[in-house]
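Only one protein chain is missing from this complex, and each of the others stays in its spot.
In this document, chain identifiers A and B correspond to the written order of the chains, with residue numbering beginning at 1 in each.
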Amino acid sequence: MSSLLNVNDLIVKIYTEDGVVEAVNGISYEVAENEILAIVGESGCGKSVSVLSLLGLIPSPPAQISGSALFNGRDLLQLKEAKLKEIRGREIAMIFQDPMTSLHPLLTIGDQIGEAIERHLGVTKRAARDQAIEYLQRVGIPSAAERAEQYPHQLSGGMRQRVMIAMALSCRPRLLIADEPTTALDVTIQAQIVDLVKELQAEFGMAVIWITHDLGVVARLAERVMVMYAGNIVENALVEGLYEQPRHPYTLGLLASLPRLDAVPGSELPSIQGQPPNLLSLPAGCAFADRCSYRVERCKRDRPGLEGVGQGHFSACWESQLLVN
Amino acid sequence: MTTANPFPQPQTISGEDDFISESLLKKAWNRFRRHKLAMFGLLMMTIFVCLALFAPLLSRYPPNDIDLRARSEPPSAEHWFGTDRTGRDIWARTLYGGRVSLSVGLVAVSVSAIIGIVVGCVSGYAGGWIDMILMRITDTVQTFPSLVIIIVLVAIVGPSVYNTMFAIGILGWPGMARIVRSEVLSLREQPFVLAARCLGIPTSAIIFRHILPNTISSLAVAVTFAVASAILQEAALSFLGLGVQLPTASWGNMLQDAQTLSVLETMPWMWVAPGIMIGVTVLSINFIGDGLRDALDPRAIV
Partner (left out) sequence: MTTDIILRVKNLKKYFPITSGLILNRKVGDVKAVDDITFDIHRGETLGLVGESGCGKSTTGLTVLQLYRPTMGQVEFEGQDLTELKGPALRQMRRRMQLIFQDPSASLNPRMTVGNIVGEAMSTHKIVSNRAQRDARVKELLDVVGLNPNFINRYPHEFSGGQRQRIGIARALALEPDFIVCDEPISALDVSIQAQVINLLHNLREQFGLTYLFIAHDLSMVRHFSDRVAVMYLGKIVELTDRDTLYKNPQHPYTQALLSAVPIPDPKVEAKRQRITLKGDLPSPSNPPAGCNFSTRCPLATAECFQVEPEYREIAPNHWAACHLIDEVD
């Protein structure tokens, strides 16, 4: 598979009144064509920033962004805002946790999708409108023609997220970025959306970056997973490999602490002790060291980089060999 | 350029107790300090308040002493700001007038704030028909043309410093009541108030310990602006001869002299000083209010 997006040594620092937040600390990753990549982590771990900063969606300043991000041969970080705007929506589409923030409240959803199609594909208003209704049908909105006449507030949360997906797809993007799109939805609706995206990804032949904190959704959806912690990628692996044999203590701890529907309920959950570090003053060594039960002397001193530990499996841990059972 | 920290990453406290706690007040002060105009306002007000407080030490003449040999004199080494038409020292009168004008502002606003807090709290917390009645009364008071009503009030009870304070205060509360009410309405629904109810904390304690302290930020801003407007109202009243009565000096009644065309044109020292004081004071207080609004923004604090 050829690479669609190639991010190299991305660093994002955000200047706040409390100090400098080290949001992303020199990460590199690749997204292949037609691949579903999940980025997993807790709030503040940099999972959203590491993607949104590429698209000019993190205002700079106050953020300072460095590194490179090759998309289709162009470095996104060097492009002017006007050029980026062209790419956003046309080649790279996005859906967010709260669809209301990205839908115009005073325009009907048919008009909004139609407008996007008109602008990006240069078709007539009528044709754009027809296509909009087709897309609404495709994402599973019943009686799409009538729904197209409605305003965002008249739809439920799940429906709005479907509208966002229809809008994202309408310009046939090569990459879809989904930033916690199911976090605000109930499990039954979440299942519908996850299945829908998976289906559409195969049908439309696009790559997907799915940003989430839910390891259950990742297992259902993704092909490859990147686990982030305190602005670093700590593990990057194919999904089967990661769940079967996590090679970073953080991933291991996260998976162990989740109660599973298919396991015998125990009395105590094996939990990770302590708190994530303060991004205003990250430790010199491994950011997870304080909470890690595999910690050795070196972890406090040197920050480990991502190393290959198996077929397509990378881990940033000095002691990753200890995790093989 | 800096911005509010967008990350849900509080200064996590580590196991040891070596963490220096930064109080809410200190954070607010840091934010206030960056507001240049507000700092300018604060500086000016500090100076003015000191001038008013230490007026006896700073002036060579008592403010009400008439010196018929030195009437309408321009500024000189003897009389720094000149004298008025009855030979009173304008520098001394400006300092003493500041005492009156500033205290009229403070007292009048205290009256408004107390009424406003009581009405707003009762209205917001009780809700229902009590709220409706109180709010209609508030609306009614707010629609009065305040200067006209104050003039009528003062005309009935007679002009004096205290009556001026009272008249301005009694009409200034509707705005405060509205602010307090809207804060109380939203605070009432906060989970921490629900928690207090669940713990069996009596209603009065909920209002005084949980709700009122959280309205301080917006109240402080409102009070600041109200002080500025009360000072202006006092000046207007005294200028019309209905406020503070001569010989007591206030910035407003010092301007009365300027009603005469000859004074206005040929003796500017009589009205420039109090005029500038009023202008700078009102501006400064408004700057402080702006700064407070940014510094106490609850979204930035919590």
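The rule is short, and it goes like this: a contact is a pair of C-beta atoms (placed from the backbone, for glycine too) under 8 Å apart; a residue touches a chain by one contact, two chains touch by 3 or more.
Quantities reported herein were computed from a predicted structural model and do not represent experimental measurements.
*Asks:* Which residue among B:Pro56, B:Pro213, B:Pro247 or B:Gly279 touches the omitted chain?
*Replies:* Of the listed residues, the one touching the omitted chain is B:Pro213.
*Asks:* Which one touches the absent chain: B:Leu43, B:Val157 or B:Ala205?
*Replies:* Only one of B:Leu43, B:Val157 or B:Ala205 touches the chain omitted from view, namely B:Ala205.
*Asks:* If the hidden chain were put back, which of B:Leu58, B:Ile114, B:Ile130 or B:Ala195 would touch it?
*Replies:* Residue touching the absent chain, from the options given: B:Ala195.
*Asks:* Would you write out the residues of subunit A that touch the absent chain, in ascending order?
*Replies:* 42-43, 142, 156, 158-159, 186-192, 194-195, 213-220, 239-240, 243-244, 250, 253-255, 257-262, 265-273, 275-276
*Asks:* Counting contacts across the full complex, list the positions on subunit B that touch the omitted chain.
*Replies:* Looking at subunit B, the ones touching the missing chain are residues 8, 10-13, 15, 17, 19, 21-24, 132, 190-192, 194-202, 205, 209-210, 213-214, 301-302.
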